[in-house]
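Okay, here's the structure, questions in a sec.
Let's turn to chain A:
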Amino acid sequence: MPGQPHIEVENLQVFYGKVPAVRGVSFTVLPGEQLTLLGPSGCGKTTTLRAVAGLEKPTSGEIRIGGAVIYSAARNVNVPAEKRGLSMVFQSYAIWPHMSVFENVAYGLRVRRIGSTEITEKVHRALDMVQMRDFAGRRTSQLSGGQQQRVALARAFVFEPSVLLFDEPLSNLDAKLRTDMRIELRELQHRLGITSLYVTHDLEEALAMSDRIVVMRDGSVEQVGTPDEIYSLPRSAFVADFIGSANLIRGHSRPDLAAGDTIALETADGQVIYGMAYGRSVGEELTFSVRTVHLQISLQRPAIEKNVWPVRVEKTVFQGDFSQVHVVWGAQRLIARCAAMEPIAPGRDVYMMVEPRRVVLLGA
Partner candidate 1 sequence: MTAIAANAGPVSAQKLAGYGVAAIAAVLVLYPVFYLFQAAFDVGDPQTRPPTAYGFDNFGNLLQYPQILLNTLTVSFAATVMALVIGFLMAWILTRTNVPGRKLFEQLMTVPYYLTPLLGALAWSMLGSPESGFVNQVWRAAGASGHIIDINTPYGIAWVMALFEGSVAFVMIAAVMKSMDPSLEEASQIMGASRLRTMLRVTLPLVIPGVLGAAIFVFAEMLGSFAVALVLGSPNRYYVITTAIYQLIQQYPPRIQVSAAMGVSLFAVMFVMLFIYRRVVMGGSYVTITGKAFRPRVADLKGLRWVLFCICVLYLLASVLLPVLTLLFASVQKIAVAFPTADNFTLNNFRAAMSMNAVSSALGNSLLLGFATASIGIALMGLLAWLIYRSRLPGTGLIEYVVMFPQAVPRLVFAFGMMWAWLVFPIPIYGTTWLLLIAYLTVFLPLGVRTIAGVMLQIDKSLEECAQMCGASWTFRTRTITVPLLLPGLIATWLLLFIASVRELGASILLMGPHSKVITPAIVESWFGTASELTATLALIQTLVVAAAMLVLVLVTRRLTAETVG
Partner candidate 2 sequence: MAIVPMLGISAPSVLAQGMSKSPTKVLDFMTNADVAKAEQEGQLVFYCHENEAGTAGIMEGFRKDFPKINTSYVRAQTGALYSKILAERSAGRFDVDVIQLSDLAPAFDFQKKGGYEHYVSPETPAYKDENLSSPHGYFFWTGVDPAGIAYNTDKIAAGNAPKNWKDLLNPTWKGKISCKISASGLQFVQWYALRKLYGDGFWKEFAKLQPHAFDSRVQLFDRLAKGDDMLTAIGEYPAYILFKSKGAKVAFVAPPDGLVATPLVVGAVSKAPHPEASKLFVDWAMSKRGQAWYQTNPNLYYGSVRTDAPPMPTGVKLSDFKLLYPSDWNEYAAQSPTFLKEWNGMLGL
């Protein structure tokens, strides 16, 4: 897996007329890795994917696959989509209604003029892998959404492409099916060892499936990292909030209270909280990010020195596996996610604590 990157995107810019959809995005994907482009709708992730596919014409930048330049504004290169040797799974599945399941999957092989015995063999094998073998002769109009998705998948990898592009392939499925398919896709990708560029707006999906994630906003890259890095060490308020509910705490630095890796921040209303910088520069004004799941609520005062405060419960929202407890902390409201517990009555005084290492300094 280490070595030359398989997909390289350099300073990609895509303008629709005067409107910028992608403003200077760069990233690489290593061979066999799944890189996910994650972000809210309109952030440019799909446009970036389609630019790599060749279905959108960028305004400037460069794209290389396996070292070969497939798009370069400077060098005036733009290889047509059908010649790039990539493969793609579409959000709407794009199953062709006038062909059988078999013919749908066989299409890419037919284009490459593979002999018919070989086609039959490959198609059956692909269908086996997605557990759709029995449906080979069926008309596609009779398939459910999940079944269509599997066929689309089989069609995408049957001709052994080196790169697979995914455009929100699971977003049209219902929640339960989505979770199952996620796992299947991941396993398939590992088995085949195909480099994947994946686009989704679903946080859980990205965290579950990716080797690395690129968080995008408004056409630019916010942060690149492994799921754990993104989750635990968000670089900005946006990433922090997008990746999982986070509390943002602002204040000025208290260098006098800093010790070792730990730094301190004092809020406008005098609350002091300890956190860690994780290599980011410490300025005058700081913002800390604390995941709701890391704030702990207890009825008794914990026997800890730092980061313990008495707080008042404003309300508790029951969410089944957990509850969200809204507390008043000084002049600010914070949300703590607590595992299933007895509901705490509003107005109750409780104690809140958080480990300093869970309090993350955000970048400027």
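The rule we apply is simple: a residue touches a chain if its C-beta (ideal position, glycine included) is under 8 Å from a C-beta of that chain, and two chains touch if they have at least 3 such contacts; residues count from 1.
Keep in mind how these were chosen: all candidates are chains of the complex that A comes from, given by their letters.
The structure displayed is predicted, hence computed values, not measured ones.
Candidate 1 is the one, among 1 or 2, that touches chain A in this complex.
Against candidate 1, the residues of chain A that register as touching in their complex are 53-57, 76-83, 85-88, 90-92, 94, 96-100, 107-108, 111-112, 139-141, 155-156, 159, 165.
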